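What you see is the complex with one protein chain gone and the rest in place.
Up next, chain A:
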Amino acid sequence: MPPSAESDPAMQTEISEDEIALYDRQIRLWGMQAQEKIRRANILLITLRALGSEISKNLVLAGISSLTILDPNPVSTADLGAGFFLSQATNAAEGLEGLEGKSRAEAAAPIVQKLNPRVKVRADSGPVREKDAAYFASFDVVIATDLGAADIAWINDATRAAGKKFYAAGCHGTHGFIFSDLVSHSYVIQRDSANVVTKPGPESATRAVVDVRTKKEGPRVVETVTKRETYSPFGKACLSAPLPAEFARSKRRLRAVSPVLSCLRALWSAPDLADPSSRAGMESFTRTVMGKHAELGLPPETLTPEVIRQFLQGVGAEIAPVAAILGGQLAQDVINVLGQTQQPIQNTVVFDGGVMEASVYALHSDLEGAGAEA
């Protein structure tokens, strides 16, 4: 086989037959090449609560190279409700007192490590704001969970500066979100050729086809299409961007937009949320949400008081099924992005567990250099 640009001679420890046997059922899905890329990935996970536990479980099982868990906070009783690794750590230490002086990262890392001895699992208890550019540059992907908008934006700026891929996600009761900034991401899709040949050029505002090759495989004609997605940072996406142009043109589409998007945006813009269980807190939050809803151009009737009440009830709370769904989707996207053979999320997922919907919106305020308008 000719050497590929991907291969890094320093990392050329061959994937062993034992590893192939262990990862058998997933290699059959995404192939050997993707597994080799996953196997070289170094990932930083910031905050280990329920969502972080799900993500770390999924990535460590998949066989990445290393996972660094950064979380300076101590383990609290409420963390044990849905945070199963912290619960196990507490058990092993015979109660929370046994974890005295340990951060969530330190408590969880040894438990996470046991899932897969082939992955290097490290704990970091330093505050994230003290990390410098070189720190972020040492990872392939950075994932920040359960943080406020200011922290998310700060970390995202750092990963942008280092040219690294970034994800943020959060759980609020039955609601949640995933955001991704992959800067610029190329991937290759193999498929049977349709009657119309795929041509290089823009496919959407963010996606462009950069290369097409066709090959005959017996009776089938297979095309290998290289695509590139362009992304925006959190501040220019989640905090301020309008919905994509095709939404504004359709009343039906606007009506179908999840009002949870307005609620999330209100939460991001009002970090010092007054006690939401108080009347004043509820009223002030409602005003902010209504403002965001109007700003997005959404019809007022989709934002009912019940939607706002439900959302507020869950703010800051994590429950296992929502963490499992969001953590599963996020980790799957990370794995696909590492393998570079699938269409990744572009760029914001709004999850509403009440109606079991996970809608994806491409939020960009001013895209530079992408495919431009399709």
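Here is the rule we use: contacts are C-beta pairs under 8 Å (C-beta built on N, C-alpha and C of every residue); 3 or more make two chains touch, one makes a residue touch a chain; residues count from 1.
We adopt the following convention: contacts and distances are computed from a predicted model.
Novice: Name the chain not shown, per its UniProt record: "Alpha-1,3-glucosyltransferase", "Transport protein particle complex subunit", "Ubiquitin-activating enzyme E1-like" or "Eukaryotic translation initiation factor 3 subunit B"?
Specialist: "Ubiquitin-activating enzyme E1-like"
Novice: With respect to the chain omitted from the figure, which of A:74, A:148 or A:328 is a touching residue?
Specialist: Missing-chain contact among the listed residues: A:328.
Novice: Suppose we count only contacts with the excluded chain; which residues of chain A make the list?
Specialist: Residues of chain A in touch with the missing chain: 17, 20-26, 28-29, 32, 50, 54, 57-58, 61-63, 76-78, 80-82, 84, 87-88, 91, 114-117, 173-174, 218, 313-314, 317-325, 327-329, 331-332, 335, 342-343, 345-346, 349, 353, 355-360.
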